[in-house]
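The complex appears here minus one protein chain, its other protein chains still in place.
After this line comes chain A, so read on.
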């Protein structure tokens, strides 16, 4: 199925037209809402909950302006003609630039670094980014970015795969809810500085479940039903060729929610990435309430009062889980090679693999001697001995990592933790943290030194 550029634009124009229309509507509603607020301000004295905001009129006007702009873009998109759509298309230099950046083997490095950097900036600058005006502009930009990228056929073909659509939705939902939570956390943290209780405390009064809760639930159910029906009408569930065990698709991907783990297979063997890691994730999640001894932040949004727990969780969830699902879904193509967002998935793309085991580094490159090797026809025990001797650098490194680091941490940065938690709980926390850290550590080692295995014991299927 090969479409010309014109045909491709035709095929996405309906969606884009509706999308811009929705954006226009969204801004129109916001403008109307803000205008109503401004009107109300004339008649009511400001309260603690609704402080005076003299810029409401301007904000309303800003939204109105955006609404008009999007309403003009909508018919441009609906036209489906290349000339009309030029102003809302992805410029070629951007495509070339991004393709250039992500070409070669630097793709995963760049993607991971940029994602972590972006999240770090958002976190550190959260006081700025949660401000409604800023958040609204960022939100609009995010949506426009999606729409503009959709005019690139390679981007569109991956994003529009029916099973990938929910992941796009998830990214935007996560952005929205992270903003919602952070905005409240920032407010509560500011209030705490002034000695005030969290906002949640203000709504302490008891109200009846009928009608308040029951009606909210009813409205939620109706809304979800409407969304589901709309989604089901617009997007057909995928059905490919009948199953054929002889025809392996390339790439073969697990269901999308496991793609973060599949991405980890690049760095670790299946026994670790596919079995041990999931078990540790589940166990670690269950352990959270028993490891987090901080009594603050129970039942309200806050960041400052539980910074360590917050950052650790976000690192695990947003970085290690979500970012790598996105990578695995949208940017991994045939042979699990990395492809930029606007790059064509080419089955023949060759990425040189020249990864080296730590034992190779140690014996051959540093000591300048061949790796120790068991002489032929020795017993199984001796062969194991030789293998361990060969891999000793990696084994010692890993042993040291898990045995030396916890006491060092317990006496330095985590001293308070250790005192409060006791030996066993602290050791569990430290092990979980160290296990989690293994993922970024191995990635960085791979990217910077082409390190393949820290411990390479292929004869025992125990590579690490």
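Everything below uses one rule, namely that a residue touches a chain if its C-beta (ideal position, glycine included) is under 8 Å from a C-beta of that chain, and two chains touch if they have at least 3 such contacts; residues count from 1.
By our rule, contacts and distances are computed from a predicted model.
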Not counting the visible chains, the remaining one has a UniProt entry; which protein name from "Pyruvate dehydrogenase subunit beta", "Sarcosine oxidase subunit delta", "Menaquinol-cytochrome C reductase" or "ABC transporter permease" does it give? "Menaquinol-cytochrome C reductase"
Absent-chain contact - pick from A:269, A:304 or A:360: A:269
Touching residue (missing chain; options A:45, A:369 or A:461): A:461
Answer key for A:46, A:75, A:97 or A:211 versus the chain not shown reads A:211
Those residues of chain A which, in the complete complex, touch the missing chain: 163, 166, 169-170, 173-174, 177, 180-181, 184-185, 197-198, 200-214, 216-217, 220-221, 224-225, 228-229, 231-233, 235-245, 247-249, 252-255, 257-258, 262, 269-271, 274-276, 282, 285-286, 288-290, 292, 294-302, 306, 309-310, 313, 317, 457, 460-462
